[in-house]
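Yeah, one chain of the complex is gone here, protein chain that is, but the others are all in their spots.
Per-chain residue numbering starts at 1, and chain names A, B and C are given in the order in which the chains are listed.
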Amino acid sequence: MSLDLRAGEIHAILGENGAGKSTLVKILSGVVAPDHGEIRLNGERFAPASILGARSRGISTGFQEISLVPNLSVAENLLLPRLGKGSAGLNSRRRTWDAAGELLARFDVTDIDLSRPVRTLSLAEKQRIEIVRALSHARNVLVLDEPSASLADTRWLFEQVRKQARAGVGVLYISHRLSEVRSLCSRGTVLRNGRSIDTVDLGGVSDDEIFQMMVGRSPDTAFPERHPSSISAQPLVDLRGVDAGQIQDASLKIHSGEILGVAALEGQGQRDLFHAIAGLTPVERGEIRIVGEPAHLTSRRAAMKTGPGIAFVPEERKVEGIFSGLRTAGNIAISTMAGCSRFGFVNHAIEQASVAKSAEQVELQPRYLGFRISELSGGNQQKAVIARALQSQARILVLFDPTRGVDVGTKQAVYKVVREFADHGGAVLIYSSELPELVHLCDRCSVVYGGQITEEFTGAEITEQALIAGVVGHRGDQPAVAEAG
Amino acid sequence: MTSQEDRHSEPAASQGFEAGGDTRGRNRIEAETVTVGVIYLIAFLLILGSRVISPAFGSLNQAMTILELASFLVVVAFGQGLVILVRGLDLSVASMITLGGVLTTMWIGADGNALLLIPLVLAVCFAAGLVSGMGVTFLGVPPFIMTLSSGIIIYSLCLGYTKGSPKGASPELLTDFMSGELLGIPTVVVFLVLFAVGATLFQGWTVYGRQLHAVGNNPVAARFAGLRVRTLTASAYGVSALCAGFVGMMLVGYAQGATLRMGDDYLLPSIAAVVIGGSSILGGKGNFAGTVGGAILLTTLTTIISAIGLAQGWKTIIEGVIILLALLLLREELFTAVQRLVGRQNT
Amino acid sequence: MAYGSKTSALSRLAGNGAAIIALVYVVLFSIYAVSEPTALSLFSITNLVNNFVPLALAAAGQTLIVLLAGFDLSVAGVISLTNVVLAVTPLEGPLGALAGLAIALAIGGVAGSINGLLVAYLRIQSIAATLGTMIVLKGVALLILSAPGGWISDWIVYELTDVAFGLVPISGLILLAVAGVWLALKRTDFGAAIYAVGEDETSASLSGINTRLTKFKSYCLAGMFYGLAGYMLSAQTATGNPNAGEPFLLLCFASVAIGGTSFSGGRGGMIGSIIGAATLLLMQKVLFSTGVSSFYTGMFQGAVMIAAVVFAAAMLRVSIRKGAA
Partner (left out) sequence: QDDEKFQIYLSLSYSGNSWQSEAANIVKALAKTPPYDELVELTEVISGTDPQAQISDYQSMIAAGADGIVSFPISSNALNRVIHQGCEQGVLFFMYDATVTEDCAYNVSYITSGFGENSAQYLVNELDGEGKIFLSRGVPGNSVDQRHTDGAMHIFDQYPGIEVVAEYYSYWDDRTTQQETAKALAAHPDVDGIWAQAGEHGAIKALLESGREDLVPVTGENSNGFRLALADPELQARGLSGVSAGSPPAQSGYAFKLMMEMLLGKRELETHDIQYPLPWVPADQVKLCEGDTFENGCNAFPSGKVPDSFVTEVFNPTLLPELSIPSALEGEPTPGAEIQPLPAEVVPAPNEPGINCRRCDPPANHYELTKVEPTVEPGE
């Protein structure tokens, strides 16, 4: 694997899931030691033994799996391992806050309270803090591993990255969103199976060519076709004036055969909306009807057991999704174990067969099934979580940003499965931080803003412009509201 | 579909990465199996090595004695292991052993209907454990406090019920179970082997066992995946109490009577056996075959040490040092290092 | 910003597990004071303080380890060893007492550094490693003193259990000093690192914290706390006993737990554990003064412990709800 990064350059690292991008990041930041070869920084040999070692040489990293400490405050996390010192040489809360506040101001983050424990932040907020921390230590090289994965709005991120580049910092940028990469980066290096295939000028190659390099085959970029005619009139899921968590008075219907999208900026309450349907946030007012019957979705289990069944892909893969100590196959099968057993004993033949099928649907290579899931790359873990939802025989599929971290090729496969799911009479509710995804995939798309469902678009009305206007609170039928989130 | 086929049938590209030693899936299994193997090996070597101390050591007879004595610990450690698997700790096992023992002598005695009453006593123990478990899951009391408290409460109830000294004797069934022989092998040893195999399968291969692993590994994800987190967690405490209660019965059969302190010797060792056996004290990872090895190792160690002619202080020191050495040998890092070394030499 | 106020209430309360157990303590103490008229005398209070100080110190040390999601069983061994060593080397006078203190801290420090080595650098699970060291320490204690005996120097025995300025129990002052050390420690980078490593070792390490060193130092420090506990216990009992540390094992974990420190790490603190220890020993008094039938003492002890924790959790929930409103 070889790669050269120039000062002031934004350099993309591209590659399918498990290609070794994050591993490269870990080597650069001193977390993992390379077996062979060497790294040179400004011509000098560079072999960091720890994060601090890398930092001291001006290399700093924003990790794919957020590396903040949940029980400490935002301010403390930004400054670790050395907090602000007061007069007695002890840590001073005020100094810490001042210093951290300065950082946030320097990088234009205005809406995150310094005193909040990171545990209480949304995933997107955590991601931004992770990025700010990386930015704050970058003197020579900034490495960002899928920094945009859970950001619905990437403008802030781009601006900060460009600012760094202008200041002469070399940036390594990893993302599965090609459009993003194209608008930000000048050159890119493609990885495959742990080797660098080539470094190219991004201006001179097409998406297809990049894709060809990444996976060794031509892409399959067409979004699956919609079949509006197969949408039934009877809603499978029917929310009537539901209050749950941050969500107020939400009403929506999802019909069988339909994919309903939800567009929103971070923290607008869409999470509670999804959780209410998945049985994870109690409904305080209003009711949820499933196949016309009022349903009591008091627990995740109740939601799974309800008539047609509700499957769910959660937001935070590390916290809510994976069982890091279990094998990948076990992770996929965990919700449907009863179906894989004889007399209470897990029947391996049945388990393998059923797991293999859904793994294939999300393009998770069979060889990974026997690995412990913690040994998989982030994207492959995500695929396993999606596979788990597909495993269940549910007819209602609730997906919260399912393709986060999934490589370009696999995304298409996921879209295809989701569409097939709907075509077979299922109902799909999907949130995505990637608006194009919604635009191309959904039959209808609702916008959630400030805890309410503010707008709904159908078919050809669903355009990126319309959604962007909607998510920032700018309704088509109303004058613009200035603030955004 | 064809494009997927392409990806998967592309050996040349993916081999490059795999050939670099990417055999994780298989190696992991080996690391775990090796851990278990090494525990048994250490125990075995201890027995052989103990010949230095006494020529009667290392005999089949001695091995049987060790297995008989280990059987108590193995059974308690199974329950303890399940509770540890779901991120708990069961400090009430000592009292649950006492409960099982006291109820056995007081309710069944020498001539009660053992076949009918033994399940009843076990059911009482199970229920008592379930109550602790529900305290943990529904009241949100930390396992440490819940089981410590329920242990004190159960002990106190036994104390009040027996007025300090349990009356009654051992049912004949239990006496026979503990002192009988089957085809020339002590019945308990036969039982031990069956129990070890059955419980290993139970913990590792059943739906229930898998679900416990998941709950212990990530309770939030387990809830999101629709598992009955609280029911599963509470049930582990019930099973632990059940096992402990059964050990109480075994001890009654062995010592022909119950005492209120009969469980005390098993609390720390039960935790130690689980941890030495390779389970994580933080939950989510555990293999009962390892625990059995841990229990046998501990019992072997104390058996041998008690035969050394040294001051108690020295004996104790030796015991501690051997435990530490065994732990050092059992580290997973060591296997990985050895593996890597072997791998390097091969290439 | 509704969410913001919710979290600030939460974070305020997170540090306040200690406040809640303190409330439990006050309730229990009121019961005790009402049922036992002499409870408020200086004599009674001095006794009360002297009684719980060794446990409180042990629990304080244990807190460091529990915050790291570990268990330190060596506490029993360190206390026993400190106690017997002090009992066979009577060093008279204030200077002797100081030397005794140094010995106690040294024993704890050495034991702690061995634990630290095993856990942090050799990566053995804490509960197993410290079980080993506990057994070894117990053996050494038995070698030094095979049966109870020896005596602690008079200065330690009399001065440290006395009352200063006719007002404050001296052992209480020592405890206050320890609490002060803790509060200062919490405000160092090391203190923050303990919380970070206990919560999420990987993230802490990716945040630039030297997780191994943090663990190592914590074990050393915890060991010194146990040494100090052994020292204060010796002042209490005036002689040596190779089994002196044994009762501390479960009790010090119980103190930590009812003091609100989470066994999954990263949450809690020493002050809670100290009050937790005080609560456990106060319970003994309350049970006595309320005349609970002796056979069933345990039932009440258990029930009170559960009730205290449930109460604390309920308080926390109520105040979060209030904070959110």
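Definition applied: a residue touches a chain if its C-beta (ideal position, glycine included) is under 8 Å from a C-beta of that chain, and two chains touch if they have at least 3 such contacts.
Quantities reported herein were computed from a predicted structural model and do not represent experimental measurements.
Chemist: Omitted chain: which shown chains does it touch?
Modeler: In the entire complex, chains touched by the missing one are B, C.
Chemist: With the full complex in mind, choose from B:41, B:190, B:307 or B:321 the residue touching the hidden chain.
Modeler: Going through B:41, B:190, B:307 or B:321 one by one, B:307 is the residue touching the chain not shown.
Chemist: Sort through C:28, C:55 or C:304 and give me the one touching the missing partner chain.
Modeler: Considering all chains, including the one not shown, the answer is C:55.
Chemist: Among B:66, B:128 or B:189, single out the residue that touches the unshown chain.
Modeler: Reading the full complex, the residue touching the unseen chain is B:66.
Chemist: Identify the residue among B:53, B:117 or B:139 that touches the chain left out of the display.
Modeler: B:53
Chemist: Considering the whole complex, not just the chains shown, which residues of subunit C touch the missing one?
Modeler: So the residues of subunit C touching the unseen chain are 36, 38-39, 43-44, 47, 51, 54-55, 141-142, 145-149, 151, 157, 161, 236-239, 241-244, 247, 251, 281, 284-285, 288-289, 291, 294-295, 297.
Chemist: What does the interface between subunit B and the hidden chain look like in terms of residue numbers?
Modeler: 50, 53-54, 56-57, 59, 61-62, 65-66, 68-69, 159, 163-169, 179, 251, 254-257, 259-262, 265, 302-304, 306-307, 309, 312, 316
Operating definition for what follows: only the chains that are shown with their structure count from here on.
Chemist: For the pairs A-B and A-C, output the one whose chains share more C-beta pairs in contact.
Modeler: Greater number of contacting C-beta pairs: A-B.
Chemist: Could you state the distance in Å from the CA-based centre of subunit A to that of subunit B?
Modeler: Using C-alpha averages as centres, the distance is 40 Å.
Chemist: When the centre of a chain is set as the mean of its C-alpha atoms, what distance in Å lies between subunit A and subunit C?
Modeler: Measuring from centre to centre gives 43 Å for this pair.
Chemist: Can you list the residues on subunit C that touch subunit A in the complex?
Modeler: Against subunit A, the touching part of subunit C is residues 1, 3-4, 6-8, 10-11, 14, 184, 187-189, 191-193, 195-196, 199-200, 202-210, 266-267.
Chemist: With touch defined as at the start, can you tell me which subunit A residues reach subunit C in the complex?
Modeler: That would be residues 31, 50-52, 55, 63, 66-73, 76-77, 80-83, 86, 90-92, 113, 115-117, 120, 133 of subunit A.
Chemist: Using the touch rule from the top, collect the residues of subunit C that touch subunit B in their complex.
Modeler: 69, 71, 73, 118, 122-129, 131-144, 146, 250, 253-254, 257-258, 262-264, 293, 295-299, 301-303, 305-306, 309-310, 313
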